[in-house]
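Scroll down for the structure; my scribbles are underneath it.
Here the complex is missing one protein chain, while the rest keep their positions.
Now for chain A:
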Amino acid sequence: MTKLNLTRRKFIVGGALVGGGLAVGYGFLRDGDPANAALTATTMEGEVALNAWVKVDKDGLVTFAIPRSEMGQGVYTALAMLVAEEMDANFSELVVEQAPVADVYANIAVMKDALPFSDKHHEGEDTIGAWGMAKLGQFLGVQVTGGSSSVRDAWLPMRQAGATAKAMLVAAAARTWDVPPAEISVTNGVLSHGGSGMAGGFGDFAILAASETVSLDPVLKKSSEFTLIGTPQPRLDIPSKVDGTAEFGVDIELDGMVHAAVKLSPVLGGTLASHDASAVKDMPGVLKIVPFESGVAVIADSFWRAKTAVEALPATFNDGPAKEFSSGGILTLLEENLESEDSRIYAETGDARAAIDEAQSAVKAVYKVPFLAHACMEPMNCTAMVTDTGVEIWMPNQVPTLIKWFAEKIADVPAENVIVHTPLLGGGFGRRLEIDLVIMAVAIAKEMKNRPVKLLWTRENDIQHDIFRPAAVSRLEGALGSDGRISAWANRIVSQSVSGSYTARLLPWATMDVPDNTTSEGAADIPYEFTSRLVDHVPVKLPIEVGFWRSVGHSYNAFFTESFMDEMAYAARADPVDFRLAHLENHPDFANVLKQLAKVSNWSTPLDQGRARGVALHESFSSIVGQVVEITVNGDKEITVDKVYCVIDCGAVVNPDTVKAQMESGIIFGLTAALYGEIEIEDGVVLNSNFPDYEMIRLGNCPEIEVHLAPSGRLLGGVGEPGTPPIAPALTNAIFAATGERLRELPISRAGFIA
């Protein structure tokens, strides 16, 4: 990969002085676009937007606009900490609100990670691929929350926003007090001049500050000067989440609002053939029956009445191509494709194929994982109001820019008349990157113009019409050298392409057949040093929609590779931790996580009969996570997951308690999938329907979790997803240690184990 010597400054394009307000621009700004225009439009009387992220009113109320969706990952608090740190604002008194939709809030970090191949940008290199994707990201201006990217993306611009806002307030105070700005200090939201004893709050200078001109490239604090970043701060959203006042998408209440419930084609991808509106039109509260492509909606004066009527509504469907597919058959098809001639190579060093063929005793294994649903606690919903000239959307979503584009398209109104509100999300996990709900809600609301229509899916709609984590199969082969280390490693993965499936949903006319890094992430870029390696992927197309599920390709590739590392360790008669360390000589950061993990988990201390430990180490979204699982197994294959030890190196830590919470969350999410997760499809119909048959971990079987932070000073990594990938292999490696049975298929119930 060509290396470009691009400095950070060259990425700073924005910075326009417009309308008396200073625009701090890190992202791309179109000519004449003031970066703070969208936020200024939200200001109240006596309040100014000092840039696109900071508003201050004359009474001193400081409001930060957060351009990412809060779905539980603590982003409102973490991003507010970045701004407050540099602004020296009083963290206990500020307010956060959802930022509007505007180009300035584009997520550039996630675009760089969306490269169709793996490069070294996540190791800090200015690669041309990352540069190009950043440019594309700035051009498209897509506001998206995903890829564990929020803090990585905001790290510079939102600290700059805080620093610049502070400089503007200081400049205004200096002008008022007639003293040099350098003599003014700011602590906890109070400006003071030491020499004269003059002091004032942000509110005293807010209006004046808005017309100050300051450097667009402010000097930021050194990490040793941080007083907020790196300290555990209480989450700003928690008080509203314990007294019932937090407003999620499903809680939106609007004047004249009506409710929609839907009946969807039982076969995935099927279409509505006929329906009999007359059968339900006189049921209580029913206002309108609206057919659409994939189903039919009833609009009523309450959700319950809409749901009752739509369930009674006779409808028939055209099945579509998924009718030919069942989940068992799909796994067989994926396995058959292990022999395909048509693969994409994602990593190749030396001639691994020849080395394995020549090896005296190569180890071979085939692994399989099923389709999975997201099952966000807040069922899918979208409220839309369509008028003759515009459309307004209230929707818990991870990508307001796309929601806006599709609302515009379906409502067929001018772009400037589209408004998107993003309330709190009751879970996201990638499901709310999708556009299916906005398309459906606007199509339904078009038939009841000038009234807000709240479309709410039932849990059955949600499980059966999710956009699933793809099923995947991997064949791993390895050979040991005479030194007991892996001399050759070959991993062929077969699955649908998530990026390809997503792109086809956004742009159905585009036939995208390009590499997809998500298929091999966590397989091609593993740190272990092998003499030769080959990692390739065979893309399979199926008429079943697949999407981004917490940690995406890592969710299965970690299971494949870290299980097989364990198999190789066993073949080498080596301790699984020592064996991994022997392949990490040039990766001290990975080795450090593993060593700390071995220490905190008492790895070398024997456990009682019937108990065992398993280990896994995996990097995703630029963070290294190691986990040790302790289990108890009895002769009836009944498993208790007793404890999970977790060590994470995510570079700099913003809110340590949030990092721990996200590790706990990711572990339980991944463990739930490993123990129970399986979407079963028969003749194109999803057999699971609700929590009783798409089971979740609960309090009673949730392990104790102990998280240790091991920041090494490497580049900033994400935390929302990296806790998930290692838990499945750590669990099955523990099962092997306890029973000698190697589980190569998830969930573990496939092998008769009961949790």
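Note that contacts are C-beta pairs under 8 Å (C-beta built on N, C-alpha and C of every residue); 3 or more make two chains touch, one makes a residue touch a chain; residues count from 1.
By our rule, contacts and distances are computed from a predicted model.
Enquirer: Name the omitted chain as UniProt records it, choosing among "ABC transporter permease", "Anti-sigma factor", "(2Fe-2S)-binding protein" or "Thioredoxin reductase".
Expert: Not shown, but named in UniProt as "(2Fe-2S)-binding protein".
Enquirer: Out of A:376, A:572 or A:612, which residue would touch the omitted chain in the full complex?
Expert: A:376
Enquirer: One chain is left out of this view; which of A:338, A:419, A:696 or A:715 touches it in the full complex?
Expert: In the full complex, the listed residue that touches the missing chain is A:696.
Enquirer: Quick one: which of A:46, A:194, A:284 or A:414 touches the chain that's been left out?
Expert: From the options A:46, A:194, A:284 or A:414, the contact with the absent chain belongs to A:284.
Enquirer: Which of these touches the unseen chain: A:109, A:705 or A:743?
Expert: Of the listed residues, the one touching the omitted chain is A:705.
Enquirer: Among A:68, A:235, A:595 or A:618, which one is in touch with the chain left out?
Expert: Answer from the full complex: A:235 touches the omitted chain.
Enquirer: Against the chain that's been left off, what residues of chain A make contact? List them.
Expert: Residues of chain A in touch with the missing chain: 70-74, 234-235, 237-248, 250-251, 253, 259, 284, 302-305, 308, 375-379, 424-429, 456, 458-460, 657, 661, 664-669, 672, 690-692, 696-702, 704-705.
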